[in-house]
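A protein chain is absent from this complex, but the other protein chains hold their places.
Here the chain labels run A, B and C in written order, and each chain numbers its own residues starting at 1.
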Amino acid sequence: MLKYTLRRVLGMIPMLFLVSVVVFFLAKAMPGDSLSGEIDPTNTNPEYQEEMREKLGYNDPVYMQYYRWVTDFMSGDFGKSTRYKMPVADLIGEKLPNTIFLALTSLLITYVLAFAMGMYSGRKPYTLGDNLIAGFNYAGIAIPSFVAGVFAVYFFAFKLNWFPFAGSVDIEIDKGTIDYWISRIHHVMLPAFVLGMFSTASYTQFLRNDLIENSRKDFVRTALAKGTPMGKIYNVHILRNSIIPLVTFLGFDIAALVGGAIITEKIFTYPGIGLLFLDSVNNRDYPTVMAITMMLSAMVLIGNLIADILYGIVDPRIRLG
Amino acid sequence: MKRKSMLWLFAMILVLSAFLAACGGGGSDDASDSDSGDSKDGEKATEEQSGEPQQGGTLTYGLDATPEGLYNWAFYGIATDAEIIEFFDEGLIEYDENLQPIPNLAEWETEDNQHFTFKFKEGVKWHNGEELTVNDWVFALETIAHPDYDGPRYANVETIEGAPAFRAGEADSISGLKVVDDYTIEVTFDEPRLNNLTNIWSYPMSQKEFEGIEVADMSGSEQVRTKPVGLGPFKVENVVPGESLELVKNEDYWNGEVNLDKIIIRVIDNTATVGALQNGDIDMISLQPVSAPDVEKLDNVEVVTAPGLSYYYVGFKLGKFDNDKKEIVEELPKYQDLNLRKAMAHAINREEWIDAFFFGYGKPVNKPVPTAHWIAADDSEVNVYEYDPEKAKQLLDEAGFVDTNDDGFREDPNGDEFVVKFSHYATGNPTFESRSQAIAQYWEEVGLKSEVEMVEVNLYYDMVEKDDPSIETFFGGWGTGTDPDPSALWKADQLWNYPRYNNPDADALLEQALSVEEVGDDQEKRAQVYAEWQKTVTEDVPMIFIAELDEIMGVGENVGGFSMDVSGYNNPAEWYLEK
Amino acid sequence: MTTKELAEKGKPGQERENLLEVKNLKTYYPIHGGFFKRVVGNVKAVDDISFTIKKGETMGLVGESGCGKSTTGRTILRLIKPTGGQIIFDGEDITKISGTRLRKARQDFQMVFQDPYASLNPMQMVGDIISEPIKNFERRDKKELEEFVKSLLVRVGLPETAYYKYAHEFSGGQRQRIGIARALALNPKLIIADEPVSALDVSVQSQVLNLLKDLQEEFDLTYLFIAHDLSVVKHMSDTIGVMYLGNLVEVASNKDLYSEPLHPYTQALISAIPEPDPKLRKERIVLQGDVPSPANPPTGCPFHTRCPMAQEICSQEKPPLKEVRPGHHVACVLY
Partner (left out) sequence: MTTNAATGAVKRTEKSASPWAIARRKFLRNKLAMASTVFLILVIILTLMAPFLAPHLSPIPDITKVNISKMSIPPNGDHLLGTDKSGRDVMTRLLYGGRISLLVGASATAIVVVLGTIVGSVAGFFGGAVDSLLMRFTDFVLNFPFLVFVIVLNTILFGIVDGLWVLILVIGLLSWGGVARIVRSKVLAEKENEYVLAAISIGTPPAKVIIKHLLPNVLSTIIVQSTLLFASLIVAETGLSYLGFGVPQETPSWGNMLAFANEPDVLQGKPWIWMPPALIITATILSINFIGEGLKDALNPKSQR
């Protein structure tokens, strides 16, 4: 297993290299000059501009520029944001905790809800409750997250006033207190739910079908014949079999959250990486765009890796593949 | 105390960054939130609501765009940041409701508009407890003139004698700055100018606070980003980047007692503005015209307006500019016909358009200077192009633009198909498309076939600036500052003269207005020269002046002591909350 | 071409020449492993075998499953790339040819597959399945082609209407007839039948075998008939080769092999053939142990681990296949 993991990790290197090449050339191809942010915009003197181009190395051959960017990048220097005038690493560091908090809450909500609803539906299939849950699932899978987000803001934040409509925390509360965390959780609930809605629906569905399928298997009949109560059979025997594949989805979740966060953060004005990314694209803040793109690509790779490893643990056959 | 003393250059950048902020904040935004100034208006201020200011309380101030977090006058880039700095820092000079400079932290004297003596107030303290001295100002000027300085303000220091040498590294200090004592300094400019005073950078920086920080690292330092200090009525207590700030009362404020205990500044999405005001989540916010009608319907909020200092226009590309030679090198033929331009101006129903897209929070502007500005000419002194489609048609007929092939649209005088191409910048805001479409429709109504092209905003200004051939007529906005000199936008040798307007007579008038010999200190005379220039421009129609917009604030009923005019709102120290 | 014309081409009774010569054929599958998935070893599925088949004759190839007989068949058809050795078909060396030339060459050798369920495309009509080989090589009038295919169907014992049906509507035996018709469509010289009846019910097996026999006479076909037990090949083959672990351990004429099996492995196989007459009893040789893994074959004689007559030398030296009687080859130290 270790060897497999190690090989997969090494396999990520060329992939990241390719992504970095693409990201770099995309940034080069972006309209406008990727350097214009670093040059005093009020100084239109061509000599000054030329001097700055030279100074910033934009006159070097492309591969030299790429090499410089990659080596800087690997040593943790992601460049300086042209919009915020601060190191991109710090900028990302500022927003990343928010996004991680959002993602973790979303995962938590997803799994708790999926388990609760999936268990119920799986144990009592074709009842009213099951049908209601099925209805929710269809909605969850079909309603695009941005539509759901807009509706959620409209109803829960404006009409019902249950949740705040923007931000990640109430500024007046001191950091570190319980209230502070309660405020953060209060702010993150709505976006996290919308972000996790799709996964919640698909996992519920998956768990339900798996439970129903497993409950027809021989080992269940054996247990029943031995006089084990049905409740215990579900909790001990069936669930254990059904949970395992569900856990392996975790890795794919990471990849999915990456993309989802952009839209969700935008709708809820939640100051995380996604919002920073949109902001940077709009403002031509290339160093930030490049760094975030690289980071998100790496996260997708890592997510897939985790998915594969979890899968390998659960199903040893695929290790050879 | 009045807000701000920004200059032409800033103002323009601000207008531009306001577009950017618009897409960042994801909303409908225009130059309307450019902070370049506001003006006196008949609208009621909140003072009349009650008598005595009350002490204490927390006021929540909303922002509908995300600040970049550069909380220092020397480094900030966008209007939103300036709106925040305004609460906790101030400058040496302020402007009155006629946009004339008045002393704030310092007084000045000059004989010749070249040599100035500034005397600072004594006993004014920074938030960190240090006393303000002239050295803090020198420090600010030298920071901006430093070669490593990465902000956009050098133009405001450049005119001080010796500043270019300092920037080039040839001198250790700026020779034009002579410190007499802690409170007195003599400043010498490279030449006498009428606008030397309004042009110079007037914000000190706490030298003590920035001790040991290289100029190159300043913009990223916590002294700028999270723990800024200032001289204003409030102190920055806490910053949650991109989201909110907490400001507390400055007990040692030099200019009177501060009423409020605390101001919370919160960033909210502009879709939430109305709801947030209604629920009392925020007490005050600068409104976009689109939200104002809904806010007016609220019982607990009042809408306060003041004329703004920015205007919208439709420009004609008349030539091509060579940035190396600094001159207009080529004349573009398509819109050279003066009658065509006049007809296109007469075709637009500006009142209707402003009502539809700005909900009445603005009015038609007839000259290249907002009406609230003191150099603005009276409408009777300039050529006004009222909405008059019949006149437009007549002018077009005279110019030879007639429909020769009966397709319902006019052909050009040679009988070739004539299509007006109108470009507008695009952000996420869907109304941009409809408002530009509306303008094109006005032209179609007088028989000119028109098409609209929406261009991504960053690309748009790039294309306009570089005279891209696909830009023919274009939508734009300029914010003007307190400095009346419009040279940077209008002279034939300026990059930002986007229409490539080339009239030596107009340029001569602009030069005359600034000349110490001819005009001197006579503001009256100066205004007259500018009026003459404005008449010349309106006769030539290089652009159709569309609208000047109001500055709009939504202010809770419980907020007192607030007023607003063309130069901005009053000192936040005077604001209070009714219990 | 009609079936009649096809039939006239073969001229039986003369001294027959070699149609297929296999010389030192080797087919290895690489084993990947280790950190960087290098090749760490080989599965020697076919390890150096040689034999010849004469025109119009049938050679049976027998061995337990996994001994490499199917691989041999597929390698000869060049469906698998040989690792070494030579395949000479009708005087032409086809070991190395590829691309279009290989495709052209395939007209002359065809295969009947083991699994009649998997070997017919479920999405094609039977008519399309059988006409496909012809369409691959020549343009024919649609009507004419349909007639020809229908005649083939009738020839293999199916109704003409089968033309318009899909494979899933037929039984295993019928499907195998379809497979045979497809193999016949190009009028090949050699047909390799890879356990054509092992997946069928016993009652149907003989029908199919008889059909194959009839067709051989009618079209002068040459067969390489692969089977996993000797009972089936007995009725079909002129010569028989016995394979064990990728090696040919004995090759002899049908008569010789059954009357006088030489290799201990062959003897064991023959002893396992059920006798039709229950009164006849014979000693059954039961082999001990399992077939070793072809990835890690034993040294020396591959059979020594299970051989009841193994000697010390058997584990050290691999005996070559040698002709101990006229036409009877065996690879064993005993001879």
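Operating definition for what follows: a contact is a pair of C-beta atoms (placed from the backbone, for glycine too) under 8 Å apart; a residue touches a chain by one contact, two chains touch by 3 or more.
Since the structure is predicted, the reported quantities are computational estimates derived from the model, not experimental observations.
The missing chain, though absent from the view, touches A, B, C when the full complex is examined. Per the touch definition above, the residue from A:Val70, A:Leu96 or A:Val150 contacting the chain not shown is A:Val150. When you scan A:Ser168, A:Ser183 or A:Ser297 for touch with the missing chain, the hit is A:Ser297.
Screening C:Tyr28, C:Phe51, C:Phe113 or C:Phe148 against the full complex identifies C:Phe113 as the residue touching the chain left out. Across the entire complex, the residue among C:Asn24, C:Ser171 or C:Asn296 in touch with the chain not shown is C:Ser171.
Only one residue from B:Thr80, B:Thr133 or B:Asn270 touches the chain missing from this view: B:Asn270.
Within chain B, the residues in touch with the undisplayed chain are 23, 26-28, 270-271, 273-275, 288, 290-291, 293-294, 352-353, 356, 426-435, 437-438, 441, 452, 454-456, 459. Across the interface with the omitted chain, chain C contributes residues 74, 77, 79, 103-104, 106-107, 110-111, 113-115, 117-125, 132-133, 136-137, 158-159, 161-162, 164-166, 168-174, 179, 182-183, 185-186. Within the entire complex, the positions of chain A that touch the omitted partner chain are 14-15, 18-19, 22, 26, 29-31, 138-139, 141-147, 150-151, 153-154, 158, 255, 258-259, 262-263, 266, 277-278, 281, 289, 292-293, 296-297, 299-301, 304.
Rule of thumb we're sticking to: only the chains that are shown with their structure count from here on.
Of all the chains shown, the one with its CA centroid nearest the global CA centroid is A.
Computed from the mean C-alpha positions, the centre of chain A lies at a distance of 57 Å from the centre of chain C.
Each chain gets a centre from the mean of its Cα atoms; for chain A and chain B, those two points are 40 Å apart. Averaged C-alpha coordinates give centres for chain B and chain C that are 90 Å from one another. Shared interface positions of chain A, defined as residues touching 2 or more other chains, are absent.
Listing the residues of chain A that touch chain B in their complex gives 31-32, 38, 40-44, 46, 80, 83-87, 90, 94-95, 153, 157-158, 161, 165-169, 171-172, 266, 269, 271, 275-276, 278-279, 282-284. Against chain A, in their complex, chain B makes its touches with residues 9, 13, 20, 23-24, 26, 58, 66, 68-70, 75, 77, 150-152, 154-155, 219-220, 225, 238, 240-246, 264, 266-269, 271-272, 275-276, 279, 323-324, 427, 456, 458-459, 462, 495.
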